[in-house]
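My questions will all concern the structure given below.
Part of the complex only, each chain left as placed.
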Amino acid sequence: MANVVFCDDFDKAIAAFIIANGAAAAGYEVTLFFTFWGLNILRKSGPVSARKNLIEKLFGFMMPKGANRLTLSKMNMAGMGLAMIKGIMKHKNVMSLPELIAQAQHSGVRMVVCTMSMDLMGIKREELIDGIEEGGVAMFIDQLSQSSAGLFIS
Amino acid sequence: MANVVFCDDFDKAIAAFIIANGAAAAGYEVTLFFTFWGLNILRKSGPVSARKNLIEKLFGFMMPKGANRLTLSKMNMAGMGLAMIKGIMKHKNVMSLPELIAQAQHSGVRMVVCTMSMDLMGIKREELIDGIEEGGVAMFIDQLSQSSAGLFIS
């Protein structure tokens, strides 16, 4: 399975990792390609020193810094909707997003960030969590051609 | 064909059901998995008595109640854009969304709601239209593995 994760909404990130982990649990090899806003899911939360120009700094400042800073695509309501959903997830013993990501890495889900997207968003390698590969569209097409399924999660 | 319907925008719901019905008409077995906001497409429009806590009631109140309450993802313009699109659909003899859903059920399109999403959104079984199954990610992966195509409609 080779999926694209295009977007950094909390709800879609949850869906992307639940599907990836489910497929890995069923024995499939899974690769997730993070493009555009999807890169933000993999950013480290703390401050990272990276050489950036002014535009890159501004973008980096305005975009969410990692899995704990994402918001809902709908009903976010200044964080209230998000807090509710996270509360229910905890109450129902659903894994948190950072836990889902850790589980994916543990299960051997390959995570690849799009090199061009890193350029466009001004995101540097050292800003991303460990265990991430870099790749381009040729790598995605190659993986997709070997896959029985591919989803574009946007 | 095994598609995920993640979202409750009117335009995307229309696309999801036109594709599903088209595939069913071409002889394919089609399963639609409704997750997150997608569940709202299948809610009954009238009042339903269901045991809910305060948060679930609030969510239930704020989210669209079924196929007739969805809005456009763009150009909704406080309902004007939506009214225009619906007017054109009627004028051009395109089926309405409730009709498309009924046709899907009639054509044997399987509709499955994600059990975890029901929990997260606080949506109870009795709030959904009849003829809907419940399932989890394992069921989706299983269906997808037997399918020649799978789309993520978000």
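Each chain gets a letter, A and B, in the order it is written, and its residues are counted from 1.
Rule of thumb we're sticking to: a residue touches a chain if its C-beta (ideal position, glycine included) is under 8 Å from a C-beta of that chain, and two chains touch if they have at least 3 such contacts.
Everything quoted here is computed from the prediction, not taken from an experiment.
Visitor: Assuming 2 chains are placed, give the number of copies in the entire complex as this structure defines it.
Guide: 3
As a working rule, only the chains that are shown with their structure count from here on.
Visitor: What whole-Å value do you get for the distance between chain A and chain B if each is reduced to the mean of its CA atoms?
Guide: It comes to 25 Å between the two C-alpha centres.
Visitor: Provide the residue numbers of chain A that touch chain B in the complex, in ascending order.
Guide: For this pair, the touching residues of chain A are 3, 7, 11-12, 15, 18-19, 21-23, 25-26, 28, 73-75, 81, 84-85, 87-89, 92, 94, 148-154.
Visitor: Please output the residues of chain B touching chain A within their complex, sorted ascending.
Guide: Going by the criterion above, the answer is residues 4, 6-8, 35-37, 55, 58-59, 62-63, 116, 119-120, 122, 136-138, 140-142, 144-145, 147, 150-152, 154.
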